[in-house]
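Here the complex is missing one protein chain, while the rest keep their positions.
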Amino acid sequence: MSQSMYQEIILDHYKHPHHKGLRDPYDVEVHHVNPTCGDEVTLRVHVADGVVQDVSYDGQGCSISQASTSVMTDLVIGKQVDEALRTSEAFLELMQSRGQLEPDEDVLEDGIAFAGVSRYPARVKCALLGWMAWKDATAQAADPTRRGTS
Amino acid sequence: MSQSMYQEIILDHYKHPHHKGLRDPYDVEVHHVNPTCGDEVTLRVHVADGVVQDVSYDGQGCSISQASTSVMTDLVIGKQVDEALRTSEAFLELMQSRGQLEPDEDVLEDGIAFAGVSRYPARVKCALLGWMAWKDATAQAADPTRRGTS
Amino acid sequence: MTSLLAVTAGGQRSTSFDVEAVRADFPVLSRLIGGRPLVYLDNASSSHKPRQVLDAERAFVEQHYSNVHRGVHTLSQEATDGYEAARDTVARFLGAPDSHGVVFTKNATEAYNLVAYSFGNAAAGSRFALGPGDEVCVTEMEHHSNLVPWQMLCERTGATLRWIPLTDDGRLDLTDLESLVNERTKVLAFVHVSNILGTENPVDVLVARAREVGALTLLDGAQSAPHQPVDVVALGVDFFVLTGHKMLAPSGVGVLWGRRELLDAMPPFLGGGSMIEVVQMSGSTYAPAPERFEAGTPVISQAVALAAACDYLQGIGLDRVLAHEQALTARLISGIHDLDGVTIIGPDSLEDRGAAVSFSIEGVHPHDVGQSLDELGIAVRVGHHCAAPVCRRYGVPATTRASSYLYNTEAEIDALLEGITSVQRFWSA
Partner (left out) sequence: MTSLLAVTAGGQRSTSFDVEAVRADFPVLSRLIGGRPLVYLDNASSSHKPRQVLDAERAFVEQHYSNVHRGVHTLSQEATDGYEAARDTVARFLGAPDSHGVVFTKNATEAYNLVAYSFGNAAAGSRFALGPGDEVCVTEMEHHSNLVPWQMLCERTGATLRWIPLTDDGRLDLTDLESLVNERTKVLAFVHVSNILGTENPVDVLVARAREVGALTLLDGAQSAPHQPVDVVALGVDFFVLTGHKMLAPSGVGVLWGRRELLDAMPPFLGGGSMIEVVQMSGSTYAPAPERFEAGTPVISQAVALAAACDYLQGIGLDRVLAHEQALTARLISGIHDLDGVTIIGPDSLEDRGAAVSFSIEGVHPHDVGQSLDELGIAVRVGHHCAAPVCRRYGVPATTRASSYLYNTEAEIDALLEGITSVQRFWSA
């Protein structure tokens, strides 16, 4: 089995996810679902001094959604919120590229393993599940009036 | 111009319609419209002693609808209602035959000229306009409770 | 068991079903996927189309096409003849008494909505009118297309939606049928053969109960009409729905069959050209069925293609198609029984079931199963199969579903079974 889409990186993150499990303290918790396959993630963010202090999560889903959430936590925890958002934009752009974009390893690190996934429109939503949850939670954390609306 | 569909008989009836014009006495008057082309006929029947005493009509329409109404009056006036209804069934059957039926000249007389029209579904409604009006009016004449419902 | 089945149906037919000859009619079946022969087991989602159907459509479009019902010129008459002949063919295919009850739609989904909106549009007091206190009953195994339109109808009218629940082994739980289908029930809409579970439902029992209480019945035949002989009169339903793309026809055509006296009494759904009688700016009157429900330019060449698909299927014989598929299903189910860690979701036996088989592989998410099988050239479907409540009922986020059709072979079933084993190896490594 060649399993071209399943790079070692993805399999590693899937089998040994980073930062998994829900932790305290947190500012916002969100719950996102991929309606096409029922994949779910519950995700918490803790932001302080403009820095992503922690992201913790729990959920069920396919290797792509689980691995990409794990990669995401590596990429955003400890970063300035602005910078983390730029990283998430870069990942989003990669996923919408239909295999046409050469990812920047300096920015996306392990995230570059998902370049191949972008050729499979049905899987793009899987790869974005955790990222979208994080973005939503972070936006709520920045705007206390929106907290709990998701 | 070969004008295959327009047999001499049809053209004759169209140019010199029989029994045209509204007359008294009558029992029932109906107004029928062919919604696909706006053709209209106003038709009166006078029935007595189980015999079609008179059918008179006025209207506007294409050669087919006008000629077929003219032919119809020839075929039903003076007949027993039962027999006239059988004639109208025979004409209906001919028109729905899509060119597959050999018409019986003894029954349909000039009506056989419309055999070719049955191959043109869009024109079948034209050929039936007057006949349907007559049938409706006759049914109402036979059943006084239905008079004026059309 | 052999792939050349000698099927004897009522002593009438005994020539064998030649699956290789059938396969030769479907160009896509010789495609390679990543260097491996395509094994297409996603037929419950959509089927491929044989040359004969595509040729019939093309010949019609290239030589006899025009708009229908509207013109007196030759092409318009030929096109109308072709379109109406297609209606006749579909009527015969369904065992319908005449073609007036055959309405062409764009898919099955439009057909359910047509009926649901007609109910919603009915004037108060009409037999179709719905309001608070009235009920619509469906089942928990409906495809979203035969569920959401009724949810929307109930929301608009204040009627109540009820549903027949499922047993643990993937069948309708009829314990409370008498209370679920009751004097308040206006419509009972249910699936003939489930696209996710494969279950074939007891139409006779449900129709009998509906008749007792005077409810109208709508049978979703999207997964039965392609695979088995169907006779709407024998089934005794009021409405029957099929969709062309699952039965060898192109996308873009479906059929609502309805008892003619019902269709003639139902208020229209889509307004527009062809469905009218007299149009004035201040208001319009409507044509009788089926025209009343075919607003605008209809799906002309698609209907012609659907008729060619009906002819193709009847040329082979639906009984033989069914027997062939049953043999494949038997092989698949017994093969799955021989594997560890694979669970069938839906009836585990061959009794009253179609060719769609859903399963879960322990420890591997269906998405990963589907993608891994694709790398072997095997096309199955993964997800909720537009029947999310069924997944919820059985506690799975999604399933993997293999569904065969007349052109599948035993070798392909074996390839799938081997594929499942290598998926398990890959994901447990």
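Just so it is clear, A, B and C label the chains in written order, and each chain counts residues from 1 on its own.
Rule of thumb we're sticking to: contacts are C-beta pairs under 8 Å (C-beta built on N, C-alpha and C of every residue); 3 or more make two chains touch, one makes a residue touch a chain.
Every value quoted in this text rests on a predicted model; they were computed, and no experiment measured them.
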{"item": "Touching partners, among the displayed chains, of the absent chain", "value": "A, B, C"}
{"item": "Residue in contact with the excluded chain [from C:Ser224, C:Thr243 or C:Gln424]", "value": "C:Thr243"}
{"item": "Omitted-chain contact residue, chosen from C:Leu54, C:Val213 or C:Ala330", "value": "C:Leu54"}
{"item": "Residues from subunit B at the interface with the omitted partner, ascending", "value": "1-6, 35-40, 60-64, 120, 123, 126"}
{"item": "Residues belonging to subunit A that touch the chain removed from view", "value": "33, 35-36, 98, 119-123"}
{"item": "Touch list for subunit C against the chain that is not drawn", "value": "27-28, 31, 33-34, 38, 40, 42, 45-46, 48-49, 54, 58, 61-63, 65-67, 70-76, 105-110, 112-113, 116-117, 121, 140, 143-149, 151-152, 155-156, 161, 163, 243, 245, 250-254, 268, 270-276, 278-284, 295-302, 367, 370-371, 373-374, 378-383, 386, 388-389, 392"}
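In this section, only the chains that are shown with their structure count from here on.
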{"item": "Most contacted chain pair (by C-beta pair count)", "value": "A-C"}
{"item": "Chain centre separation in whole Å, for subunit C relative to subunit B (CA means)", "value": "45"}
{"item": "Mean-CA-position distance for subunit B and subunit A (Å)", "value": "77"}
{"item": "Inter-centroid spacing, subunit C versus subunit A (mean Cα positions, whole Å)", "value": "38"}
{"item": "Of all residues in subunit A, the ones touching two or more other chains", "value": "none"}
{"item": "Subunit C: positions in contact with at least two other chains", "value": "none"}
